[in-house]
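Apart from one protein chain that is not included, each protein chain of the complex appears where it belongs.
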Amino acid sequence: MTAATLLPDPRLEGTLSVLAPDGSLLRPDLVPDDETLLSLYTGMRRARVFDDRAMVLQRQGKLGVYPCFGGMEATQVGAATALEHGDWVLPTYRGTALAMVRGMSLAHILLAWRGHPAGYQVDPELHILPFYIPIANQIPHTAGIALAEKRRGTGRVAMAFIGDGGTSEGDFHVGVNFAGAFGAPAIFVIENNGWAISTPTSVQTAAKNLASRAEGYGMPGVRVDGNDVLAMYHVTREAAERARRGEGPTLIEAITYRILPHTSSDDPGRYREETEAQAWKSGRDPGKRLRAYLESRGMWSEAQEQQVMQAMEAEIKAAMLLADQAPEILPEALLEHIYAEPLPEMLEQLEEIRALGALE
Amino acid sequence: MTAATLLPDPRLEGTLSVLAPDGSLLRPDLVPDDETLLSLYTGMRRARVFDDRAMVLQRQGKLGVYPCFGGMEATQVGAATALEHGDWVLPTYRGTALAMVRGMSLAHILLAWRGHPAGYQVDPELHILPFYIPIANQIPHTAGIALAEKRRGTGRVAMAFIGDGGTSEGDFHVGVNFAGAFGAPAIFVIENNGWAISTPTSVQTAAKNLASRAEGYGMPGVRVDGNDVLAMYHVTREAAERARRGEGPTLIEAITYRILPHTSSDDPGRYREETEAQAWKSGRDPGKRLRAYLESRGMWSEAQEQQVMQAMEAEIKAAMLLADQAPEILPEALLEHIYAEPLPEMLEQLEEIRALGALE
Amino acid sequence: MTATTERQAGQKSKTMTMVAAVNDALRIALERDDKVMLFGEDVGMGGVFRASDNLQTLYGEERVFNTPLSEAGIMGLAVGLGIAGEKPIAELQFAGFIYPALEQINAQMGRYRQRTQGNFPLSIVVRAPYGGGIHSPEMHADSPEGLVAAVPGVKIVIPSTPYDAKGLLLAAVDDPDPVFFFESIKLYRSVKGEVPEGHYTVPLGKARIAREGSDCTVLCYGGMVEVCLEAAAAAEGAGLSVEVVDLRSLVPLDLETIAASVQKTGRVVIVHEATRRMGFGAELSAIIAERYIEYLHAPIVRVTGWDAPYPPFTAAEHMYRPDAARVASGIRKVVEY
Partner (left out) sequence: MTATTERQAGQKSKTMTMVAAVNDALRIALERDDKVMLFGEDVGMGGVFRASDNLQTLYGEERVFNTPLSEAGIMGLAVGLGIAGEKPIAELQFAGFIYPALEQINAQMGRYRQRTQGNFPLSIVVRAPYGGGIHSPEMHADSPEGLVAAVPGVKIVIPSTPYDAKGLLLAAVDDPDPVFFFESIKLYRSVKGEVPEGHYTVPLGKARIAREGSDCTVLCYGGMVEVCLEAAAAAEGAGLSVEVVDLRSLVPLDLETIAASVQKTGRVVIVHEATRRMGFGAELSAIIAERYIEYLHAPIVRVTGWDAPYPPFTAAEHMYRPDAARVASGIRKVVEY
């Protein structure tokens, strides 16, 4: 670890950590059971391997624009692992790791990032909704879903992710306030990675931190080290328990860093020095942190590591094969599922598309 | 004063007062000079007389739907008096008292509430913008105007009013955050009158108070007794001075109460008991409060009171005469000022309107 | 619950206003299906037009309630409830306040079914009082149905009679897609009609011949139907037989009824309160010019609000909102062509 990486980052001030960046234990009281520890670690590893591979696939023309999350996997894996089956998850476009933890198949994920309709057909049983492209739109939905669960008394919660930039949109405010006003069992996780494309958080808002918004909505605001998967797991679990007890929503600000470009199309060299990213990358990697801790407890070995990596590579390969076999997209796909029954003029439009196919 | 009126209202907890409801002085250090005191008092009196009269005129069919503000005149008169000429004011529909203090003529105001185009032709010199009907739209404008003044280094500020209900709109969030992010010389006054039509503030949001939103935008949040015109004057002046010093925007929450119906069309009996309104009306009237203080200092007499009232009645009468003489609205008014030059098809539409007039 | 049934023979009926018919439909919808929830600004106390009067008392604050003041929030809440399988009926207090909600409508409500390939359909009704005629303040008389019609995935219904209001609203509640239900403010209390008691539906997508005629077709909906009927009656005096088609539903549109009428008369006037440019009349005209031009003997004339905002209060409203005289002048244009 270089000297730079050891510098305290002011963004992390006041955040909860369970492990120090070097993996040493700060809060023994907040360590989950071994099974959870291992599933958090493998969840992060698998996610990271997928992310790396997806960037390569994108460059090979096999995926559309891909929003990578490497280096931020702890926020998503920690939060998603803390929920129960039946709880709802509303991801942003950067939420591929959330989807993986929720059990969405890799083939499905690959198809989603190709724009194949099959990639959008999320399994309602998983209770994870499709990647939201327009920013902050999912926040009012989260209030609505949570209100429905509250009314039914199911004890289920709804959790949305949003970026630091996304907190400036009107829909963020509106949705969080609705959830607060209704005392709905919702969790809002701000994945604060320091950047909204080229805009640093300091340009986004004059607020010292984003969790400070919580008070204005009448809910607790929690600041957490987003690269500490144990901390993420803990605060999300607490928020979910609060929600299940009928005590309403929680706003969590997870401090992390976007060490990679915004998406496969972005060149961060246009707008930032990479020193900060480098420091986070080398000094605060979430996987390394938990691995160091697991190793210190003798719970993880290089052999296990290799096994997870290789299994994951194989899984991705198999998923690619599956994805490549997805049925060719028929003209119907364009006009299907707009309404329960297509309108008459849409059937005519479908004929037009079919006729054109015949023409070419 | 009845016993009920003396009960402390929890909404006022933590607000700044300069005068107690009975007019006794709490903060001698915050009393402005005599001239200001008198102008605050007469400003309130005039506003209240106008408001009462406007409700009557509305019932007589001489105004459109009228959003009365009686009982809330201190927030507007205090805040507007604290600004300087050249500062901008962005009112809500309830901002008639703001307009009066800014020097908009009564005839002009009457025409605005009739929907006469002349009532919309606000004099740019007054720097008060038209009454905003769609809620919260003015908040991002305030950020823009303030940013322009900052860039030009004029030392001018922009102040917007908004209701408690209005703070739930996306535009409120967006605009306040922009102002904070740009460090723009803006003042946002939340005229918290407890109700948004039939919705009490407690249903609007789970936040304990609305000034608590300020921290999440990186600006000071100030809570003030909105029925204490001296307190309103003081906090607005401080906010304006901060802004002029380049220290950015302030969010002020002024606690007041809508003792009247929402507008001339509303019947509050449908949704609330009037006990709270009665208590505020009799126990916390802003005019009575300042008058009691002025009288205690020998600065006001019944004779002066009568003079102000009579002068105001005469002024309103004269304004009505003027308003009634406003030119008949020509068809042109509908299509004028949509663009700098009307589009060709709009000229045709104008011909259509004219032809119809001839037909009838 | 999705089957729609037309009025039963022998069903009793009552004379009521349009707003009472809406209230009746809402009550029945709440009664029939526990998934139905009703909310919006001031909906709890009955709403500013009293369309939801008494319903909170009957069905409780959990199912009939006020929201915080945000149209985007109200639409987003409806989408979220719809995702979770509820059947929300959301109210926009005035259609002129739909604009802050267009993100949720355009990017979400209309796209959610397709985005999830049918796995998360949204059975939502959005009610919005629209249009002028009552001297309302700025922005309170807008007619944004054209903007909503631009959104694939949503339906649009606009009744003109108490009977239709109730039956169409109950059909909208049963519909598996998001349905916008625009209610003419002008008609709320000015129109009365026979309304059957109990549940019945009027199917979406079927226009109504409000008056038969052979010389000219007038296409209209909502608050303009009575205006067009008045113009048609006046035209009869001048020996003209005017057919007035009350579209009732803009999406889906009843192409068959439109085709039959245009084929018969060969002359078309389209009437709405919304601005002319990009009002729904543009789409109607384009559809006719694309499909039925061979039957036309005259230009398609639009009688509409001007390309300008609706003016506030009484001062100029009479020059803005189409009235029978303007419709008559449009009819003259096409028959004298």
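Think of it as A, B and C in the order they're written, each chain with its own count starting at 1.
Definition applied: a residue touches a chain if its C-beta (ideal position, glycine included) is under 8 Å from a C-beta of that chain, and two chains touch if they have at least 3 such contacts.
Keep in mind that this is a model prediction, so the values were computed, not measured.
Visitor: Which of the displayed chains are touched by the chain that has been omitted?
Guide: A, B, C
Visitor: Given that one chain is not shown, which residue among B:P140, B:G216 or B:P331 touches it?
Guide: Per the contact definition at the top, the residue touching the missing chain is B:P140.
Visitor: Which of A:P21, A:G165, A:G180 or A:P220 sits in contact with the chain that's absent?
Guide: Checking the options A:P21, A:G165, A:G180 or A:P220, the one contacting the hidden chain is A:G165.
Visitor: If the hidden chain were put back, which residues of chain C would touch it?
Guide: Touching the chain left out of view, chain C contributes residues 72, 96, 99-100, 102-103, 105-107, 110-111, 114-115, 138-139, 146-147, 149-150, 152-153, 251, 275, 277-286, 288-291, 293-294, 296, 298-302, 307-309.
Visitor: Which chain B residues would touch the chain omitted from the figure, given the whole complex?
Guide: Within chain B, the residues touching the omitted chain are 88, 117-118, 120-124, 129-130, 134, 137, 139-149, 151, 158, 170-171, 174-175, 177-178, 181, 336-340, 343-345.
Visitor: Name, in rising order, the residues on chain A that touch the hidden chain in the full complex.
Guide: 64-65, 93, 113-117, 133-135, 165-166, 168-171, 196-199, 203-205, 265, 270-271, 329, 331, 333-335, 338, 343, 345-346, 349, 352-353, 355-357, 359-360
Throughout what follows, only the chains that are shown with their structure count from here on.
Visitor: Averaging over Cα atoms per chain, report the distance between chain A and chain C in Å.
Guide: Going by mean C-alpha positions, chain A sits 41 Å from chain C.
Visitor: Let me have the rounded angstrom distance from the C-alpha centre of chain A over to the C-alpha centre of chain B, please.
Guide: 44
Visitor: Among the residues of chain B, which are close enough to touch at least two other chains?
Guide: 168-171, 203-205
Visitor: Find every residue in chain C that makes contact with two or more other chains and list them.
Guide: 68, 70, 72-73, 100
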